[in-house]
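Have a look at the structure that comes next, please.
Removed from the display is one protein chain of the complex; every other protein chain stays in position.
Moving on to chain A:
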Amino acid sequence: MTDKTNSVEITLKNITKTFSDGTLALKPTDLTIKAEEILVLLGPSGCGKTTTLRLIAGLEFADSNGGSINFGDKNVTELPIEKRKVGMVFQSYALFPNMNVSENIVYGLKVRGIDTAVIDHKLAEMLKMFDLEKYAKRGVHQLSGGQRQRVALARAIITEPDVLLLDEPLSALDALLKARLRGDIRTLLKSLGITAVYVTHDQEEAMAMGDRIAVLDHGEIAQIGSAKEIYLQPKNAFVADFIGQMNRFEGNVIDAQLVLNTGKKIPLSSEALASSNANETLSMMLRPEDIRLTKVTDEQHALTGIVSSSVFLGDRTRVTLEKVQKEGKVIVDCFQRIEYPSGQIVALSFESKHLIPLQG
């Protein structure tokens, strides 16, 4: 079972989904998930991530506008879930309450009429792989959240599906277990070499799990790329704000600097200057961890702010600044153990290459 399966590439071409009440859940979408890839669909609730997953699963069907879904060379657009050879793990685990752990795991083989000896062999393999041997005969309601989650995974992969679909499989668990299990799941998926689509609203989970992340917003893919690409080069304000914390500066380009509405100035990189015109209004984004603070006594420096609050978070101190711009605050993560009392004037410094120009 741990041998690599024949994994397939998933291709969505011009897929649209409108619900019966007229809501456009997914705008025309093209998406390719490479064989053996783990793609994470990330976004807030109602962004269309679960709809996309259910369309790939065959639990929902796309609007009939000529769009298609392919698993490898096979067109599955019209096939219901039973015929698609997908494994699915649900947020609620959806374990059958009237069956014990073993019965749950082998259900997919049993309904296919597989030989009992083969079923027993595979079951033993699964129980060992997921460390469930002790619980084989237990009722599922006697298991902890983490154990249920493992049963759900075992049940989904025992049939050797072409594609594994996971719908927020960790969201019912506590933070510590979550962090451990996402590592385990990623290792498992990679060892199986299965193409997987993973839905979550948790950006940290998305970054830890996915080979690539597709950030969805209002029924369309806002950006797709590796965790690094999405974090460091967000294509728009939505992606920037959804993944991690982001500061935004708005001003006019004067003398190679961005002049804010307080008159304070930010030096721009040559790339940023090349793509902008003088006197143009420009928005730049900057991550809190890219800013360094220096305590100063007056506001004569190019870019200063006043500390309004600071919170110690263990590995860093999150400092909130006022009066950098007329509206809004600037958030800075400081990794040195320096106290910043409220009212303290600080100068901000950063490398201009860390500034991210905001488009759209």
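Just so we're on the same page, a contact is a pair of C-beta atoms (placed from the backbone, for glycine too) under 8 Å apart; a residue touches a chain by one contact, two chains touch by 3 or more; residues count from 1.
Assume contacts and distances are computed from a predicted model.
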{"item": "Among \"ABC transporter permease\", \"Protein-disulfide isomerase\", \"NADH-quinone oxidoreductase subunit K\" or \"Tryptophan-associated transmembrane protein (Trp_oprn_chp)\", UniProt-listed name of the chain not shown", "value": "\"ABC transporter permease\""}
{"item": "Chain not shown: contacting residue from A:35, A:81 or A:208", "value": "A:81"}
{"item": "Footprint left on chain A by the chain that the document does not show", "value": "57, 59, 80-82, 86-88, 90-92, 94-99, 107-108, 111-112, 139-141, 155-156, 159"}
